[in-house]
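For this depiction, one protein chain was excluded, whereas all remaining protein chains were kept in their positions.
What follows is subunit A.
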Amino acid sequence: MSTQPLSNQPRPMDFESKSMRRNKAWRATTNYFVSGLCILATVLVILPLVAILFYLIYKGASSLNLAFFTHIPAPVGEAGGGMANSIVGSGIILFLASLMGIPIGIAAGVYLAEFGRGKTLATAVRFTADVLNGVPSIVMGISIYSLIVVQQKHFSALAGGVALAIMMVPTITRTTEEMLATVPHAIREAALGLGVPKWRTAISVSLRTASPGIITGCMLAFARVAGETAPLLFTAFGNQFWNFKLSEPIAALPLQIYVYAISPYDEWHRLAWAGSLVLIVLIMVSVTLVRIFANRGVLKGGS
């Protein structure tokens, strides 16, 4: 095998035995097979998404009309009716949740990124936030029920807002921290070197530089809780009529979809599809808009 004279001709790979060559073919086949499986998996994952979006548009769009956005639910057996009170109710609850959740979340993120570098406490906060992020939303629901609803003796929009706010905090904290970590240290040092106090540096320099990313994070947290149903079941409770009082049960879009979806009436099923379409469109438009907006203006001084 090795006694062939040297020549300029490319030699055959003569160290390969027959079994090795067969092995090579087998390895190549495995390679193609697994690649094919991966492509198949991706197609299988995209498939339900396409199916869900298709059904939402197919079933939801035909039921959308002006009444849907301007009327409150009609009594059983009557045609028409809409979800105006649910849309407004969802808006009120989400506004309350953002009002409580966003400042706390951002402040905690600022602590982690600006003051807590390398401290054990900061690591503990970060870890707890990550763990809290995975706590089921229904647990938040029964906790807030036990705390607020039992004390006040009635369901309320406020309780719903608090439940959702608790869910927003860990997500916002983590994204804020990650975004602040991408702000170059030179920028902070420049501000500090000019004699700007540390708190002012954190607010006007770090937070401002990272603001597109932080806004994206807040919107993602917002979108995540916008579709939450479980924590609202026992806090906001739902309402078939208009309500603008924070201390009374209030309608919310996901709750109303749930009630309609498990009801036996075709008319209500139609409304559930339409409501889902509206909910998804609201969520996706806000997320996509914020993404585009953030991508355009993001970190000009980049790291």
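To be clear about the criterion, a residue touches a chain if its C-beta (ideal position, glycine included) is under 8 Å from a C-beta of that chain, and two chains touch if they have at least 3 such contacts; residues count from 1.
Convention: contacts and distances are computed from a predicted model.
Of the candidates "Phosphate transport system permease protein", "NAD(P)H oxidoreductase", "Ni/Fe hydrogenase subunit alpha" or "(Fe-S)-binding protein", the chain left out of this view carries the UniProt protein name "Phosphate transport system permease protein". When you scan A:64, A:125 or A:158 for touch with the missing chain, the hit is A:125. Of A:69, A:95 or A:115, it is A:115 that touches the chain left out of the display. The chain that is not drawn here is touched, among residues A:87, A:169 or A:290, by A:169. For subunit A, the residues touching the chain absent from view are 27-28, 30-31, 34-35, 37-42, 44-46, 48-49, 51-52, 55-56, 59, 103-105, 107-108, 110-112, 114-116, 121-122, 124-125, 127-143, 145-147, 150, 166, 169-170, 173, 178, 181-182, 195, 197-199, 202, 223-224, 226-230, 233-234, 237, 254, 257-258, 261-262, 269, 272-273, 276, 279-280, 283-284, 287.
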